[in-house]
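Note that one protein chain of the assembly has been removed; the remaining protein chains are unaltered in position.
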Amino acid sequence: MKIIMLRFSAALAALLLAACSLTPPAAWQRGNLAQPIMAWNPDGPGAAARDHTYISKEAAAGGASAAGGGCGCR
Amino acid sequence: MRGWHVFLAGVASLCAPAMALEVGQGAPEFTAERLDAAQPVHLSEQHGRVVLVDFWASWCGPCRQSLPLYQKLRDSLGSRGFSLIAVNVDMRVRDGQRLLQSMQLDALMNAAVQDSDGKIATLFGVQAMPSSYLIDRHGVVRSMHIGFKPSDIGALRASISQLLDEK
Partner (left out) sequence: MAIPAACPPAQAEEASDTTPIQADYRYSAYREGSLPADKISNRSGDRYHVDSYQFRLSDTLAGTQDVAADLVVETMGGASPWFITPGVSGKPIQVLSGASIEDRRQALTLSDTRRFGDGTAGVDVNYSHERDYRSAGLGLSGSYDLDHQLDTLSAGLGFTENTLKPTGGDSVRFPDRIAGAHSHEFSAFAGITRVVNVNTQIETSLNYTQQAGYLSDPYKLAYVGGNLLPDQRPDGRRELAWLTRLRYFVPAADAALHLDYRYYADDWDIRAHTVDIAWYQQLPHDWLVVPRVRWYSQSQANFYAPYYLAEPSNYLISSDYRLSPYGALSLGAEASKKFRGWTLSARYENYRSGARYSLHSVDVQNPGLVDFQVFSIALKKEF
């Protein structure tokens, strides 16, 4: 189990590095980021239901809601 | 990672064409294809009219609020010499066309042009979506606006009216 987790973490790190082509998009290139499936929480009530279950059944809690990303529209 | 970003931003700003447009400058000339037909639209053709160049996309919420209100401006001020060029920056032109159809804004189609590679947006130095540029009868940029709320339309109508009254 632990070996699997270590390998997984390494794969995760590699994925993150691969995702980091460091060219930020121009304002008009944010279409993909604006897609509903790219939201931090595409389903508010669904995420709230899941979080409530985990908080009731586990010791850990917390995970702040942050803003930003997406289309960056005004 | 932070240092890399600063460095790349610096390089990009050196390589990029003229930065954001300023009020008082002449609007950059451009040619674009209409959204619904392979017909070119030249900004220079609008010389003598008051033009609103608006950058919009199907994925931009405030843009979707603005489009029907811009159509209303065309309906009431078009005969006095007002023109709209709605520049669609969707990567897939189909997305922009579909939005206008689903919102029953087919009347807006003949004012919409495509800019899927962002060349015109770059020319105007668009910083955020939506962005609109109000150009007077002599081709000079008189005001620029980032973002859109429904309450903005009143002030915009007043500005356009004022420019239409100018000779």
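So that you can tell them apart, the chains are marked A and B in the order they are listed, and the count of residues begins at 1 in each.
Please note the rule applied: a residue touches a chain if its C-beta (ideal position, glycine included) is under 8 Å from a C-beta of that chain, and two chains touch if they have at least 3 such contacts.
This one's a predicted model, so the numbers in the text were calculated from it and none came from an experiment.
Mapped onto chain B, the interface with the missing chain covers residues 58-62, 64-65, 67-69, 95, 98-99, 102-105, 127-128, 148-151. For chain A, the list of residues touching the undisplayed chain reads 1-2, 5, 8, 12, 15-16, 19-25, 27, 29-30, 32-40, 42-46, 48-50, 52-54, 57-74.
Going forward, only the chains that are shown with their structure count from here on.
Remark: chain A and chain B have CA centroids separated by 33 Å (rounded to whole angstrom). Residues of chain A that touch chain B in their complex: 20, 22-24, 26-31, 34-35, 71-74. Against chain A, the residues of chain B that register as touching in their complex are 1, 4-5, 8-9, 55, 57-63, 89-91, 95, 115, 118, 121-122, 126-131, 146-148.
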